[in-house]
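Only one protein chain is missing; all other protein chains are in place.
Should a chain be cited, it is by its letter among A, B and C, assigned in written order, with residues numbered from 1 in that chain.
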């Protein structure tokens, strides 16, 4: 009766380590709004994992909410955010950033990545325009690590973005909704420390990475937004039971779990990629993390959908469909075998 | 080592019925964003409990977020919301409603209640002012059931507010953050059905009422805001794991649990009130729900604070303090006895 | 055929000095958006009149627009503005300040004035509240000089407000929509220099004070909002023909005209007050500027309205009405005599 699903990476509850901590503390009393001891402990663990002892760390509920709050903290009213056209803030947040007053300046990316040269071009274009006082000023560069296409920035690319930000008075913000899957990925060379060193703000994704819910915002410089607590409150983003969010990260950052929690997803995705190539399917993007993009004949896609949930990605032509299979921390080798079998039976 | 706390009603995790359901389904896969079967079931249960088969039901994370989203749905840009000066939207949401574009028109309440006569006066004042096109139009009446002072509206008062709204083209919105404690309270005569019959929107509080987190928004008329899903997304209020919220209410509305989950809190609060009066303390308000307001000598308040967490409420004069003890679904008779003992030892 | 009107002070066009300059330059070409030579000259004149050689001066079109833009410049998102309940931002701007994201924290005034003690009380109340991170922080004190009741702040009161702002980290903003009428008023001891010395921002009203339209915003410290130009553009507040606004102030600040342009209004208002008292009418407020508030029998008010336009102010009881007669730079002694005659004939 259970339909095999690779539709997304937020379909299961939480990692057993998280659930155990929740169970153990369920009837304990905690201070509200993230002022409790568990949140403090989780913050300390995150600061240590980032080698950033003074970082301000805040726990929020979800990705769009986090993007709204952090961009609100980083931007002044007349500034906008540079993002790839494929960035989550550009397309799938229902205009939340604009609702909050800021233009998303969409730039062409490369397989989901916004590269330094493109950022420099956009910033220079504003800076050199004689009419720029009538234009939205680029204030923040938004990127996702990994990207919405499953690709990862290299450390060198991040350094390039940092340099571009420095040269043009911009800030760098990294959306890490799926960060565990970049950290667990073979080709990745960007660590939490690199993010803390290079970004003005980033978030460590929980919802898609083993937590029941929650995202951990890190401002490496604690003076970046000293009143972030009140700012989040204004956006309805403070949970009374803030300790619930802290607890997720307390569990995920004990014993370096966060660095490994994505490994089953990467193994599953790698196995899927190999399994697909073995069967002669064409991978649509070179994506090393937990998202697998493959081109199927429309007939195959339709038939497969009866047995397996996946995401429609796009139509490259009139007879093919690119689909996405997402694995997660909860995906098992059996799931991959079941997918292979379903494909073989199509 | 555990400090006895009556500081608030959101300090524990969740009711065992909720936790059991979460455990049982933790590794199951669910559709995202509240489109899953558990959310559908929870919606059906809520509709039935409200005798409102067509109601639109949405699950959000917390109270301020819910107030922002619902008021956004109910108000046009040039309208404001009438609220008691003591209303949550007036004072303790960091200006979230104004941040979202709407004036909170603060009116004097009576022990936390905004009564029909006051609402009519404010609405008439706008309607009769020759300059009213230059003024914020009253668009929504916001009340809390129970109020921030622990008092409850009677059915008759709610009907009076409904009539005032009808007469002046306004909508009625009920913040039910602590609704379970009104429903479980001896003097209450307002049912979920009454709310569904009389309000344009209300929410059934989960966070403070036995859920891990979550609030259930009910629009008795499903056409009130057909695009509430996208509106919530714009506010960063949609959880990817929407099923997590639905699950809370699935558990709370099975076997009428929600109607009873507040009973331990009411019993504890009643016991505290009796215990306090028995010891000669003066109750500051006639509050029949889970919040107990009592006047203490400053010295008593200071000493007690070393052993028991409570909330400071206000200073009625230079030598006394009014404090609040809040009970919850998780409060036990032992907790009340421990409080009595702590008071006796002060 | 012409109905005698004291309904407001913005009913006529502009002072002849303004019109002459407009005529003389109508077919000249000017740079756009306030970058022209006339605007520069007007700015220099205003800086000199304020003894504030570094002030940033910007020209906008109207009062509500100016309040929106200046408060946007002075407030961070989680701050609100303290204002008298009778302040223009509190009541007659259709919620423009809230629409722009900020709460107007309304405080009781005295005959339109928000006094230092009240401001200190409100700021201290926030500062001392343990929950203040959940509350709107007082960020700006908004006052009008003269007030909406025609009263004027003394220099000493302004100094008291400045000190309160300094003590609580707030800014002081003065709405000078009718400033010329304060400057021309007998009892006034507040000069443009005082405003520049004491306020973080103020505006010199043009629309009601002899200009065709326009208000001149002064930031005594030019670093207060270096990007005000772009901020104004975002609010749709920049006129392409910015020189049109500069020209108003070029004419009004040549030969100290602005210091005297209100004198006919004050003389007319003084004459009206004397005339009314002579006839046994009761003045409702002790208002020394161009607004005269008088209590009339309802029958008199109704009959008079057939011949003279005035503003309804309020009903002090069931048989009387307080009405307002506003004079302006364009009011003549004949107008006052005509009003006396109309009253005599009622």
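Of note:
Methods note: contacts are C-beta pairs under 8 Å (C-beta built on N, C-alpha and C of every residue); 3 or more make two chains touch, one makes a residue touch a chain.
Only a predicted model underlies this, so the values are computations on that prediction, with no experimental measurement involved.
Contact with the omitted chain, checked across C:120, C:235 or C:260, is made by C:235. Of the listed residues C:29, C:223 or C:318, the one in contact with the hidden chain in the full complex is C:29. Note that of C:51, C:65, C:111 or C:154, the residue touching the chain absent from this view is C:65. Check C:19, C:76 or C:127 against the missing chain and you find that the one touching it is C:19. Only one of C:17, C:163, C:254 or C:330 touches the absent chain when the whole complex is considered: C:330. Listed by residue number, the positions of chain A touching the unshown chain are 77-78, 80, 91-95, 98-104, 106, 130-131, 133-136, 312. Within the complete assembly, residues 2-3, 5, 7-8, 10-14, 19, 22-23, 25-32, 61-69, 93-96, 99, 207-208, 212-213, 230, 233-241, 244, 330 of chain C touch the chain that is not shown.
Considering the complete assembly, chain B touches the hidden chain via residues 33, 72, 76-78, 133-134, 137, 227, 229-231, 233-234.
Here, only the chains that are shown with their structure count from here on.
The interface carrying the most C-beta pairs in contact is the one between chains A-B. Once the centre of each chain is set as its mean CA position, chain A and chain C turn out to be 50 Å apart. Work out the mean CA point of chain B and of chain C, and you get 42 Å between them. Each of the following residues of chain C touches two or more other chains: 77-78, 133-134.
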